[in-house]
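Note that one protein chain of the assembly has been removed; the remaining protein chains are unaltered in position.
So that you can tell them apart, the chains are marked A and B in the order they are listed, and the count of residues begins at 1 in each.
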Amino acid sequence: MKSYRKELWFDVPKRRDYINITPMVDECLRESRINEGLCLVNAMHITASVYINDNEQGLLQDYDDWLEGLAPHEPVSHYRHNRTGEDNGDAHLKRQIMGREVVVAVSEGKLDFGPWEQIFYGEFDGQRRKRVLVKIIGE
Amino acid sequence: MKSYRKELWFDVPKRRDYINITPMVDECLRESRINEGLCLVNAMHITASVYINDNEQGLLQDYDDWLEGLAPHEPVSHYRHNRTGEDNGDAHLKRQIMGREVVVAVSEGKLDFGPWEQIFYGEFDGQRRKRVLVKIIGE
Partner (left out) sequence: MKSYRKELWFDVPKRRDYINITPMVDECLRESRINEGLCLVNAMHITASVYINDNEQGLLQDYDDWLEGLAPHEPVSHYRHNRTGEDNGDAHLKRQIMGREVVVAVSEGKLDFGPWEQIFYGEFDGQRRKRVLVKIIGE
């Protein structure tokens, strides 16, 4: 069994944004020289998500509006978590909707995707350096 | 390490439905001859889910009502994504709540489940052919 590990770093200028990281994960898979296995991609921070969906700008704005409706940023005093001095209580909730991680099959040396699947980094508390972990195991 | 891959195809007559695919995944596991490992089951389409919960008809209707409350299908003009000519903006949101994939332990040649765990395909934009990927790795 082979294993591969890499951290991808992000410093998103906005509080929230949605970044297509598929090309970066593809590059990791090439580096790994793994042909058959599983590829885990997870946010290493608890106010961010890694998820798979469509790379369509209208949809990314729909997600943002929807998440802001389900877990609004303001009033920041609404969240007990923010009594610690943070203002990111909402980000911990938004991240649960979108998820921490994806596991992608690796088949014949490729990410084994359906026609529209793309891997996104969802940032809900940006303007700081944060990481995504790519771990691939297989042969 | 052994690996196994199979696509399961669905053409759901309704826009939304919830289909117990546990017997199909069980059959995949038998075919794979893998005794210890991990089994990934994921929707290959971005308006569908694979999730694990109870095979109880009332609950399936509860899920449907609840998802429709959290991300209503209409008005379709509510979603920017639908300006592309689609009417499935809501389906991309519902799928995030229910999730893309499950990873199930394989132990002693079986799906290593608790008493009520069943794998479901959740369709949120049906009436077309769509796929689920089963990928199993182990020994």
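Assume a contact is a pair of C-beta atoms (placed from the backbone, for glycine too) under 8 Å apart; a residue touches a chain by one contact, two chains touch by 3 or more.
All values derive from a computational prediction rather than experimental measurement.
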Identified contact with the non-displayed chain, of B:Tyr63, B:Tyr79 or B:Phe124:
B:Tyr63
Interface residues of chain B toward the undisplayed chain are 1, 36-38, 51-54, 56-59, 61-63, 66, 70, 97-99, 102-105, 107, 112-117, 137-139
Contact with the hidden chain only, please: which chain A residues?
1, 3, 5, 38, 40, 42-46, 70-71, 79-84, 89, 92-93, 95-97, 99-101, 103, 131, 133, 135, 137
